[in-house]
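Heads up, one of the protein chains got dropped from this complex, but the rest are sitting where they should.
Labels for the chains are A, B and C, by order of writing; each one numbers its residues from 1.
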Amino acid sequence: MTTLSQASKPTDADERTVTLRYFAWVREKVGTADEVASLPAKIETVADLIDWLKARGENYEAAFARADVIRVAIDQTHARSDAKIAGAAEIAFFPPVTGG
Amino acid sequence: MTTLSQASKPTDADERTVTLRYFAWVREKVGTADEVASLPAKIETVADLIDWLKARGENYEAAFARADVIRVAIDQTHARSDAKIAGAAEIAFFPPVTGG
Amino acid sequence: MGVRVQAEDFDISAEMAAITAGRTDIGAIVTFTGTVRGTAGDEAISTMTLEHYPGMTEAELARVEAEAAERWPLSASLIIHRIGELKPGANIVLVITASAHRHAAFEAAEFLMDYLKSQAPFWKKEARPDGTADWVDARETDTAALKRWAK
Partner (left out) sequence: MGVRVQAEDFDISAEMAAITAGRTDIGAIVTFTGTVRGTAGDEAISTMTLEHYPGMTEAELARVEAEAAERWPLSASLIIHRIGELKPGANIVLVITASAHRHAAFEAAEFLMDYLKSQAPFWKKEARPDGTADWVDARETDTAALKRWAK
């Protein structure tokens, strides 16, 4: 379960603090609505972040098991999985929307 | 202005009584909202009836001058100018509709 | 299902409540309200008078409503059309369509309006502030709008 990136100890300079938010069944599976995370510098894209999260525990692994259906918003704007997360303050994960 | 069909005297057996109704500017030009008319037997279609009406006076001639835009209903159902009027109790003439 | 031709104004909330009361099979309700505009072209309008053909009007509206109910899975529908003299801003017509799904409700409402505008025997006369008045000409675009519903 532990990946090399988590095993290696990052320096402070490599980390960024970002608020992660989860909605609907993603929130239920992760077990929290939001959290503040320190991300290693090597996480460049949304896809990288999802891989990193999945390695954090079974709850994350369950929430992101079907990564293809998860939708992402960077600073409250819809984003693709190949979007860069540099400079983001808030990244949200949720299922396809079903309002209206 | 007088046509042969009006000049010839019809017998009672040849005539039918029908209520004619006029709406919107057709009504205003004819000068009445409805009237009962005795139609010579030779009037078979809506177009025949319009020709016969146009010969009845200047008001009718003005109302039906642009016969192509006049709409017709036989017994409250839209009808074409070549529709037969046999058996009709009420024939209405009006401009294209503009409700809604 | 219902058709009403009346001089009185209508209240959309009340009509919708009557349609949906006690029902949980409806998921989508579309309303169309037509109102009197204050201008025709670039001329001011003081009143609009609606004339109709009593009897035939109701029959045409009911026929069009029945056709919509055949073509779309409607839970309910309603057509109210006002007659008489109306001021700018006043309501002229209300169409309500209700269905389990929104596309049926939207399409049926558009269909009803397109047919109502070209088939129901109503005529509008617009009066200007100077006292002159003219009958409104039928618009080619209203006839053209019908074509997309051809089966």
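Observations, loosely collected:
Everything below uses one rule, namely that a contact is a pair of C-beta atoms (placed from the backbone, for glycine too) under 8 Å apart; a residue touches a chain by one contact, two chains touch by 3 or more.
What you see is a predicted model; the values in this text were computed from it and never measured.
The undisplayed chain touches these shown chains across the complete complex, A, C. Looking at C:I26, C:A69 or C:V136, the residue that reaches the missing chain in the full complex is C:I26.
Note that of C:V5, C:A109 or C:A138, the residue touching the chain absent from this view is C:A109. Although one chain is not displayed, its contacts with chain C can still be listed: residues 11-14, 16, 20, 22-39, 88-89, 100, 102-103, 105-106, 109-110, 113, 145. Interface residues of chain A with the unshown chain, by the touch rule above, are 21, 23-25, 73, 76-78, 92, 94-100.
Operating definition for what follows: only the chains that are shown with their structure count from here on.
Between the Cα centres of chain A and chain B there is a gap of 78 Å. Taking each chain's centre as the mean of its C-alpha atoms, chain A lies 51 Å from chain C. Centre-to-centre, using mean CA coordinates, chain B is 29 Å away from chain C.
The residues of chain C never reach two or more other chains; the list is empty. Residue positions of chain A in touch with at least two other chains are not found.
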